[in-house]
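Mind looking over this structure? Questions follow.
Missing here: one protein chain of the complex. Every other protein chain is in place.
Labels run A, B and C following the written order; every chain starts at residue 1.
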Amino acid sequence: VKKFLNNPNDVVEEMLDGLIAAHKPYLQPIGNSRRALVARNGPRPGKVGLVIGGGTGHEPCFVGYVGKGLADAVAIGNIFSSPPPDPIAKCAVAASGGAGVLFVYGNYAGDVMNFEMAAELVEEQGIPIRTVLTTDDIVSSPVEDKEGRRGVAGNFFVFKVAGAACDRGMTLDECEAVTRKANDRTYTVGVALESCSMPQTRRHNFEIGPDDMELGMGIHGEPGVSRERIRTADEIVDTIMDNIFKEMKAEPGDRVAVLVNSFGATPLMELYILFRRVEQRLSAKNITIEANWVGHYCTSLDMVGASISILHLDRQLTDLLHHPCQTAILSINAPETDGAARG
Amino acid sequence: VKKFLNNPNDVVEEMLDGLIAAHKPYLQPIGNSRRALVARNGPRPGKVGLVIGGGTGHEPCFVGYVGKGLADAVAIGNIFSSPPPDPIAKCAVAASGGAGVLFVYGNYAGDVMNFEMAAELVEEQGIPIRTVLTTDDIVSSPVEDKEGRRGVAGNFFVFKVAGAACDRGMTLDECEAVTRKANDRTYTVGVALESCSMPQTRRHNFEIGPDDMELGMGIHGEPGVSRERIRTADEIVDTIMDNIFKEMKAEPGDRVAVLVNSFGATPLMELYILFRRVEQRLSAKNITIEANWVGHYCTSLDMVGASISILHLDRQLTDLLHHPCQTAILSINAPETDGAARG
Amino acid sequence: MSETATRVLARMFERMSEVIETEKDHLSELDGAIGDGDHGITMSIGFKAVNAALSTLDLDTASPSDVLSTAASGFLNAVGASTGPLYATGFRRAAQALADRDQLDLAACRDMLGAISEGIRDRGKAQRGDKTMLDVWLPAAEAATAGVASNLSKPDFWKAVENAAENGAAATATMIATKGRAARLRERSLGHADPGAVSAAALIKAIAGASCTQAE
Partner (left out) sequence: MSETATRVLARMFERMSEVIETEKDHLSELDGAIGDGDHGITMSIGFKAVNAALSTLDLDTASPSDVLSTAASGFLNAVGASTGPLYATGFRRAAQALADRDQLDLAACRDMLGAISEGIRDRGKAQRGDKTMLDVWLPAAEAATAGVASNLSKPDFWKAVENAAENGAAATATMIATKGRAARLRERSLGHADPGAVSAAALIKAIAGASCTQAE
């Protein structure tokens, strides 16, 4: 697998050079740590701070979601690796406005251990920390073990709601509660056609046969839940939506937000074909799409594949979804922007 | 090559289903033609209309650039094929506000013939048409044959400037002149690591050897200008920037806009590594980056590769670059937005 | 009773579509080497659309000219691309050339081939040797003119036209493209036959076939 690379061991540092330069209007390093970035217009006194983070290789996750109205700081790990406690703790301190700090990140053993260690360090400094683990990958564990599920692209919705709640000046308790609700009502299923390859190995992490696809694929190139024969786009979406409908208790007239996300190498043309069917399936149930995003929002290096995430809205979530935000990747109802770079 | 597809022959129609549904807030079909879309807040009396268009397979080009402050209408062809005259003519009529219509599209034999036939049809109806062909691919022809060059991802800047000029209420003459200037000052070079594959064939259009890359790659999967051994990211950017510096007469203190664009399958991580070096090369010459975009802006299906475009700004171009716009893909200084979908 | 010229032309377009279906993958492959890989797909969509449009014509009342102008719009509206304007202009010019004619004799065929090639030339502003479909249509039209002048029999006439077309297509492999996408490849286009030229030769073969099997 060919890639644009210099020394593969420098890939994260070099990416951060480029990214920090490109997104200067939105974020800046905390002190001299490039693994902990803070929003330029994020933290402010009295506001709950929102800290997100995780490994790299998911761009624009997580850095793309840092800015006014969204996350206040992001901790950045190596490729597919949780950041260590130190940058997470730096983020928490930088994000703190005296009203506590909310951690939102995907439910992975590594992230949990590192964020917990960071939380211990920061709480010793008198900053209260709450944590919401994202667990939107509904095929990664049966419903009885909902808390054991992975967090994948549906992160996007959970971050958005959390960021809006914090920006509205809600209390730490309220922020935690509504973020937890957003996570509970977010449903994602992913499908990979080809696995990704790490810059260091430039080989596929594992092989998916020429006529096969991997259902329930994780966003770290880890194998999915089942290997199946590849089917048509409509059949794939039907499988995904059937899985989602099994859990989402949506009534006719309900509203949802939709994210059709590329895992990296799948182009927009195919995402639109998937979205077409998602829209058909929802409207057949008389469910309205309040807002949608189609593109590259949470990737796995150069993986070929896509995921579909649905956020089942209620009045409060709808309201928070439309709350203004302005980051390198996401700009919603942004009242004033600087007009410069967006990535 | 595996893809999310139903019947490959329906791929454009199905994509349009998805795309029109996803981007409802920004655009709508003209009459019952889905190959001619008009911006919801675009055309208005007294304003020069801006019509863009081309083949599909370049998503988010060209539909992503239709909306308030940018293009008024877009004509959509088959994959890598110019649209026929009929939808182009429909776009021109829909975009017309009585002040004339500007066509801006890439310099390809097919597009030229179809847009010219459309222009003839529409001029018969008393709508004056001016045309600016984009020719930013500087390696596609020597400088003596500048007009013979292809238009590639640098389209992005030319569209942006043209859309702003039209939205400012400039005359058809003025709009044409400044758009031409933007094109003259836009420089793009692309590099492909792997060729793309059509939905109908699902084979690479041609093979690039395992240790090779294609310099000067076109955005239709057509071969580039030379086959070379693959080099490091920095060396590749250096080759590209050296080519650009040869033509761009920038002085220390000048300002530019930068676009680092994925051809489809190359992920953001690698684009940031490329951007890092672009920024280094520019700042070594004391050239300031006024604004930058890093992502998927003009693709070639699932091609692995990237292009770098530089717009050499002057006062007028800087001003027009920052003029507000609001489309499915690009939102700059947008004063009011509807908060719904962006793609 | 002799088959009407209108029906011969309609059958001709059917044959053209058939031969394109057969050659489709090969044409896309040729276009992949020096173009954007869609030529077979574009031609296939185009000629299917032509036949769809023709199927709505009443062949009992339509003139030969009607067939050609219907084909022109059908092709153009379905494909755009480079080939759309080129063939649409060619077929439209042929419709004009056959206006008032209801016989498809060899002189009419000569005029039709001449009109198509002129239409393509005028629209695309290419010349012989530019490595395009014109390197097939021009020599084919010339062979038709020569064939009528020297009173060739129908089979010999078409043999000469087909030969000229095939030689023209083969010759494109030795040319450096100066028009169309392949022009940017410069010397790298050498050694590859031009896809538009190869499809043109196939179309001419289909035209010859349809005309030769004309019931008289």
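By definition in this document, contacts are C-beta pairs under 8 Å (C-beta built on N, C-alpha and C of every residue); 3 or more make two chains touch, one makes a residue touch a chain.
Source: prediction; values computed, not measured.
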| item | value |
| --- | --- |
| Contact list for the unshown chain, restricted to visible chains | A |
| Residue in contact with the excluded chain [from A:29, A:110 or A:169] | A:110 |
| Of A:205, A:239 or A:280, the residue in touch with the unshown chain | A:205 |
| Residue among A:28, A:41, A:78 or A:318 touching the omitted chain | A:78 |
| Contact with the hidden chain (one of A:218, A:264 or A:305) | A:218 |
| Interface with the undisplayed chain - residues on subunit A | 55, 77-86, 108-110, 113-114, 117, 140-141, 148, 150, 198, 200-201, 204-206, 216, 218, 220-223, 225 |
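In the analysis below, only the chains that are shown with their structure count from here on.
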| item | value |
| --- | --- |
| Contact graph of the chains (line, ring, star, complete, other) | line |
| Gap in Å, rounded to a whole number, between the CA centres of subunit B and subunit A | 28 |
| Centre distance in Å when subunit B and subunit C are each reduced to the mean of their C-alpha atoms | 33 |
